[in-house]
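The complex appears here without one of its protein chains, the remainder shown in place.
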Amino acid sequence: MKPRAGNFFEDFRVGQRIVHGTPRTLTTGDCALYLALTGARHVVHCAQPVAHALGHRAAPVDDLLVFNVAFGKTVPDVSLNAVANLGYADGRFLTPVYPGDTIRAESEVIGLRENSNRRSGLVYVRSNAFNQDGVLVLTWVRWVMVNKRDAAAPAPAAVVPDLPREVAPQELAVPAFLRGDEFETGVTGGGNLWDDYEAGERIDHPSGMTLDESDHTLAAKLYQNTARVHFDAQLMRSAPAGRRLVYGGHVISVCRALSYDGLENVLSIAAINGGSHTNPTFAGDTLYARSEVLEKWPLPGRRDLGALRVRLVGLKNLPPAELASLDGPDGKPHPGVVLDLDYTVLMPRRGPT
Amino acid sequence: MKPRAGNFFEDFRVGQRIVHGTPRTLTTGDCALYLALTGARHVVHCAQPVAHALGHRAAPVDDLLVFNVAFGKTVPDVSLNAVANLGYADGRFLTPVYPGDTIRAESEVIGLRENSNRRSGLVYVRSNAFNQDGVLVLTWVRWVMVNKRDAAAPAPAAVVPDLPREVAPQELAVPAFLRGDEFETGVTGGGNLWDDYEAGERIDHPSGMTLDESDHTLAAKLYQNTARVHFDAQLMRSAPAGRRLVYGGHVISVCRALSYDGLENVLSIAAINGGSHTNPTFAGDTLYARSEVLEKWPLPGRRDLGALRVRLVGLKNLPPAELASLDGPDGKPHPGVVLDLDYTVLMPRRGPT
Partner (left out) sequence: MKPRAGNFFEDFRVGQRIVHGTPRTLTTGDCALYLALTGARHVVHCAQPVAHALGHRAAPVDDLLVFNVAFGKTVPDVSLNAVANLGYADGRFLTPVYPGDTIRAESEVIGLRENSNRRSGLVYVRSNAFNQDGVLVLTWVRWVMVNKRDAAAPAPAAVVPDLPREVAPQELAVPAFLRGDEFETGVTGGGNLWDDYEAGERIDHPSGMTLDESDHTLAAKLYQNTARVHFDAQLMRSAPAGRRLVYGGHVISVCRALSYDGLENVLSIAAINGGSHTNPTFAGDTLYARSEVLEKWPLPGRRDLGALRVRLVGLKNLPPAELASLDGPDGKPHPGVVLDLDYTVLMPRRGPT
């Protein structure tokens, strides 16, 4: 059939493996555009000499650009007929990606559960992204609510995977070549290293960024995300929101870029422990970010680097200082909260003094 | 005179040759941006290893990016004072362009015909684009309606060139190095090869893409197209449309990108047989695409590749399934049809089984 219509809930079965199409070579062009689209500033991705000093062979591609491109690969097979992207778990950034590397993706269906209304169901997939050498660079689980083609179609037995609440510190991939002791805070101007953060600490990031139609759609096209809800205003006029929806992965990217001020010396993202898009984001919304340090982990065998587990809260049209509680009056997430992400970053430690 | 005012109808003469200014080196930066601006996904342009497997020395630049950049070179000399870009014929993509190549363009005036109102006239030009080695990479004919500086100026004798209705299959440039037999449908996920299409077949492509002011003007600037109608909202406020016009070449690019779903395994564009922009496109319009396979041609001496002649119909604010006829009630093109393009693509054939 031409064209393919994407998979519906009844097309999936647990254990099914899907090789996603259209591998993508990431270039310095993609990196420049990512920076312009998100305002990202983390220095390892911007400054080749800094990357070299730390042991990288080039400035690595921003972890979330890799994530969003790999995610985009999975859309035509996994979520073209999705109603909602519900959550993430067990995301691991295993190998740095450099300009010139080519990313392809595969997924395995690891869980299925029909909804009680029988019109849709939850699909759990583990997706893996590989580079051109077949090395696994990124793996993550997500679950989406997918429509059924036919509500009368029989439902498979419910399988809900047992997902870890976090990627444990001893499982974090830390490149052996990485030289955290070569990092100098002068290159960012932010003086805080791993040692200077405490579990429970909260950082209200000062900047806000308003999204417009052209930039969020450029981003989703850069990621080759083909979900129609992001691009087709004509289609969305009859949807409840009445307009195009900002791709959630781009919301993550922007909120993470906003979190630079106060977390200047993050070297990389090591894990996405979990996360959800709690409310939709639209063009015209201004995004803000708050970070909470959930845990502070030393890393086995490393005196130069530590890990911080951080809760990144994305807000719309609401500076974080004005947010009293993450819960709204009705027990649902506050309507100003668009993202609640639990992730783990690597940061240099102070050397012996 | 500073600045130059562009050529008016009476400045052209048949046989005149124009060397266009501002050669342009195309880089992976241009390719990334093209992808973000159009949503293009054809794999040869996105994935270096796939391009290598087929015999390319790198991932070639998207054919329509080359076309639009070459077209842009001709604007200051040919169509700065144009009222409308009326049609294309005999376009041939002769040599792949790779990142790092530099494109320059020349044109020859091959026809002139004053309009009966004597205020403007048709100018037919053949334009040729060369790479830095002087190799012809692309040639095409277009005709435009150009204003006269002075309605009283005498008109040249009318010369209307005899243009081919199509580029014949035996004239299509097929790179000798290209290894269609090395193509694997797994890299796109689309299972159809040349063998799986039939003349007369129609494909309604499912995706729509809404254009916004920033993205279509970014595209036209990337192509260095200097026609004021695309950029100057102040000027256009007094034009009939009252606003900026989307550059037609970008409409081609977007519609072609939308045609990916259903034509996943196209390797390249070999020819533009003809085409016209039947209605204007503006920011806010949502583009859709339909393809009709006009002809299916084997290629002389090639068992690995075939050609498809395709009619690409671009629609605005009208999904193709809702289009009953390409003609409007008044005999003119349907007001929802913005593009009617006749072009030829190369696609791998099934190997012997």
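By written order: A and B. Residues from 1 in each chain.
In the analysis below, a residue touches a chain if its C-beta (ideal position, glycine included) is under 8 Å from a C-beta of that chain, and two chains touch if they have at least 3 such contacts.
Just so you know, these numbers come straight off a predicted model, no measurement behind them.
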| item | value |
| --- | --- |
| Contact with the hidden chain (one of A:186, A:240 or A:352) | A:186 |
| Candidate in contact with the missing chain, chosen from A:136, A:209, A:294 or A:323 | A:209 |
| Omitted-chain contact residue, chosen from B:221, B:302 or B:350 | B:221 |
| Given A:36, A:94 or A:323, the one touching the chain that is not displayed | A:36 |
| Positions on chain B contacted by the hidden chain, ascending | 2-5, 19-25, 27-30, 32-33, 76-77, 100, 102, 104, 132, 212-215, 217-219, 221-222, 224, 226, 228, 231-235, 244 |
| Missing-chain contacts mapped onto chain A | 27-33, 35-39, 41, 43, 46-50, 59, 186-190, 192, 201, 203, 205-210, 212-215, 218, 261-264, 284, 286, 317, 319 |
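Basically, only the chains that are shown with their structure count from here on.
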| item | value |
| --- | --- |
| Length of the line joining the C-alpha centres of chain A and chain B, rounded to whole Å | 36 |
